[in-house]
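Okay, here's the structure, questions in a sec.
Removed from the display is one protein chain of the complex; every other protein chain stays in position.
What follows is chain A.
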């Protein structure tokens, strides 16, 4: 049979975080790695429960109870800072003492930093180093995946944005307008919808070329954005056709003024590489309250009817949809 010194030596090699206890719970020897955690205060001679706080099993408060219990697994913490948590396994000795083998468990990540541990502090069979390796390797791999995910998400958002954007003018496209209109109708919102048609645009395209036409469309888009609020919708739904949706707006006077301002600004001649492009605009407006069915197609159609009326009145006019006119068309 080994004496205590020989046993301590053996344990020091196999499990460098052991404590060898007397029958009364006094630490007789402590493993080199465990002692390293409190290098300024030798553990031998101190009571185990003075150095460590027993977290589990909860019911046990004295060393005598611990030895009397069947429990072999412990969960302890240092009583002083840093209060590193350790797991332990108790094995009683025939002479009344005990060996407790401690280990870090999951607290190892902080422990290697807090105590500047090295590979030499762990026994050769301990998986601590492999665990640390895995944590670093997995974190690096996860970081690479995360950054790929972020880039893919960015690309997806950009693609979605494009799918809802008219690439020439940067306005919303027909698809986006349909979505927004659908949403407004289903939430029973109050809104006004303007259908705006550029007059004489075909002439600019034919006489000055497509580049001039594109320039006019971009300028017109800019003007429409400037004359509307941020949460209004401006969409280009066809060659020279636009739809403007004003949320929460049903005041005819306000809408009339917006329409007049739009027309007057669009009528100002635009310059394209020294050439003058002159266009105008006709606008038809429908109010959501005018369409009891609240069907997006009916609302668009009503604005269309009003636009037709505006065009019949000559270029550069604005007309509201009038319910009685419906029968006439």
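For the reader, a short list of remarks on this structure follows.
Definition applied: a contact is a pair of C-beta atoms (placed from the backbone, for glycine too) under 8 Å apart; a residue touches a chain by one contact, two chains touch by 3 or more; residues count from 1.
Note that contacts and distances are computed from a predicted model.
This figure omits one chain of the complex; the name its UniProt record holds, of "Oxidoreductase", "Haem-NO-binding", "Putative tricarboxylic transport membrane protein" or "ABC transporter permease", is "Haem-NO-binding".
Considering the full assembly, A:141 is the residue among A:141, A:156 or A:254 that touches the omitted chain.
Summary of contacts with the chain left out: across A:43, A:66, A:112 or A:281, the touching residue is A:112.
Annotation for chain A: contacts to the undisplayed chain at residues 109, 111-114, 116-120, 129-130, 132-141, 144-145, 148, 151.
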